[in-house]
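With one protein chain held back, the other chains of the complex are shown just where they sit.
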Amino acid sequence: MIPPPFSYQRVSSADEALQLAAEYGEDAKFLAGGHSLLPLMKLRLAQPEVLIDLGPLRELSYLRAEDGHVAIGALTRHHDVQHSELLASSVPLLAHAAGQVGDPQVRHRGTIGGSLVHADPASDLPAVILALDGVLVARGPSGTRQIAAAEFFQGLFETVLEPAELLTEIRVPVPAAGQAGWSFQKFTKRAIDWAIVGVAVQGGSVALVNMASTPVRATAVEQALASGASPAEAGALAADGTSPGEDINATAAYRAHLARVLVTRALQEATPRPDPPEDHR
Amino acid sequence: MTVNGAEASGEVEDRLLLVHFLREVAGLTATNVGCDTSSCGACTVLLDGESVKSCTVLAAQADGHQLVTAEGLAGPDGELHPVQRAFRAEHGLQCGFCTPGMVLAAVSLLRENPHPSEAEVRAGLEGNLCRCTGYHNIVRAVLAAAGQGAAPGQGAAPGQEAAAGQEAAAGQGAAAGQETVEPGAMAEPGGAA
Partner (left out) sequence: MSILGTRVVRTEDPRLLTAGGTYTDDLRLPELAGAARVTFVRSPVAHARITGIDAAAAREAPGVVAVLTAADLDDLPPGEGGAATEPLLASGRVRYVGEAVAIVVTEDGYQGADAAELVSVDYQPLPAVPSITDALDGGTLLFDGTGSNVVATGGEPPAEDAFRDCDVVIGRTIGNQRLAPVPLEVRAGAARWADGRLTLWASTQNAQLARDAVAGALGLAAADVRVVAPDVGGGFGAKIATERDTIAVAWAAKRLGRPLRWVETRNENLTGMVHGRGQLQTIKIGGTRDGRILAYHLDIVQDCGAYPRFGMFLAELTRLMASGVYDIPAVAATSRAVLTSTTPISAYRGAGRPEATAAIERAVDLFAAEIGMDPAEVRRQNLVPPGAFPYTTPSGAVYDSGEYAAALDKVLAAAGYGELRAEQARRRDRGGPVQLGIGVSCYVEITAGDYTGGETSRLVVAPSGAATVYTGSSPHGQGHDTAFAMLVNAELGIPMDQITVVHGDTDAVPNGVGTYGSRSLQLGGSAVHQAAVEVKEQARELAAGMIEASEADLEFDVSRGSWQVRGDPETALGWAALAGRAGPGGLSAEVDFRPSSPTFPFGTHIAVVEVDTETGKVTLRRHITVDDAGLVLNPVLAEGQRHGGIAQGVAQALLEEVLYDADGNPLTSTLADYAAITATELPSFELLDSQTPTKVNPLGVKGIGEAGTIGATPAALSAVVDAVAHLGVRHIDMPATPLRVWTAISEARASA
């Protein structure tokens, strides 16, 4: 319930954050919304000695239309992503998915950057960013780099980021006209739960939540679609190349079955439509 | 930080959770701790006007911000906030432990969505557990506070349109000829309703 003692450092600029991160190395973690990290610390499953609070860096909270993509500051809260007019018109999948994260209180604090860096394969946004072929922009001691979503997630709670690297921006390509169809299927026992299995579809891209130790693209499905398969035919391949886990909510076989059902439904739903679904607003 | 309009400060451990700052340092015990995993929402407060779970915020993170707890909702003369009034009128609380957090979650919900449907109210309160009420009257209270009455099972649930008899309504709000009275109204016993 109570984290072990640690040192709290509040910064007023990204530079300062990077400086401190370089100084403390592996002993420190960045604190964004805190709704992935603090729960782990309260259970003493994570025990960083230093927390670098990025909270004051409001300049890292933004949603901007740029050339062919939407640039989202890493510290943009889920609530703002969910209600962004810009995303509603250009990348509704992301806005909708952000509205599925946690509950309203969590969405008031949690950030898109925090969620992606936490890299829980059962979280909603990593798979969505993967389906959207997003690009993650990170700043570190050796400068800034851009990382494709497909390379970003390395393993369970693991990304390619170095400890001293700060995720600053997520660039989400605006889907081309023919790829505008989208769907997000999140299967839970209770609405508040993490997905037992989830599916994000954008055009011909299909990514899966909680079917492996990272979010994964359902490449067999995508290839089938590209060859003209129907949603049901392509959906039947949803579990190929995945390694779903077993827990109190699902066996691996059940997850594989759900993936097939949900991918099929997602593909059926992702026909181009004029308006986003009601529950996104 | 400012809590309910007044300055609240202290020298605290870096790891002190906001909920413990409010309860132990600021002396405001309405905000409750109900779990360890940010699941129950009993600790919900308003931070800069938005509902947050104060068990998942460090007191240090709230430094310089505006907090509102349940104690800060009523008017200066103790007049209940409309959402509090609605909770009382609709019997939206029993043991009361989830209530401060539930009320603040509802306040935040209505700020963002002033006219929610029943489904939106239920979804909007998914982060708040109640064990006593079964949520039925909490939903009624939030809808009432939003200025809408709640009909039983809004929306087409199977068989409801065809249901014989109007008795289903009897369990919901005022039965015919009966109003819900305030205890004080019975100061003249036998005189009311």
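Think of it as A and B in the order they're written, each chain with its own count starting at 1.
We adopt the following convention: a contact is a pair of C-beta atoms (placed from the backbone, for glycine too) under 8 Å apart; a residue touches a chain by one contact, two chains touch by 3 or more.
From a predicted model like this one, the values you see are computed outputs, not experimental measurements.
When the missing chain is restored to the complex, the residue among A:19, A:179 or A:249 that touches it is A:249. From the options B:1, B:46 or B:123, the residue with contact to the chain not on display is B:123.
Residues 1-2, 4-5, 44, 187, 189-193, 196, 248-251, 254, 257-258, 261-262 are the ones on chain A that touch the missing chain. By the touch definition given at the top, chain B reaches the unshown chain through residues 13, 15-16, 23, 27, 29-37, 39-40, 42, 70-71, 73-74, 78, 80, 84, 87-89, 91, 93-100, 103, 118, 121-123, 125-126, 128-140, 150, 152-154, 157-160, 162-165, 167-168, 170-172, 174-175, 178-184, 186-193.
The rule we apply is simple: only the chains that are shown with their structure count from here on.
Chain centres here are Cα means. That of chain A falls 31 Å from that of chain B.
The part of chain A that touches chain B in the complex is made up of residues 1-8, 10, 31, 34-35, 38-39, 42-43, 51, 53, 55, 79, 102-106, 108-109, 190-192, 279.
Here chain B touches chain A in the complex through residues 13-15, 17, 36-39, 41, 44, 47, 50-53, 55-58, 60-61, 63, 105, 108-109, 123-124, 126-128, going by the rule given at the top.
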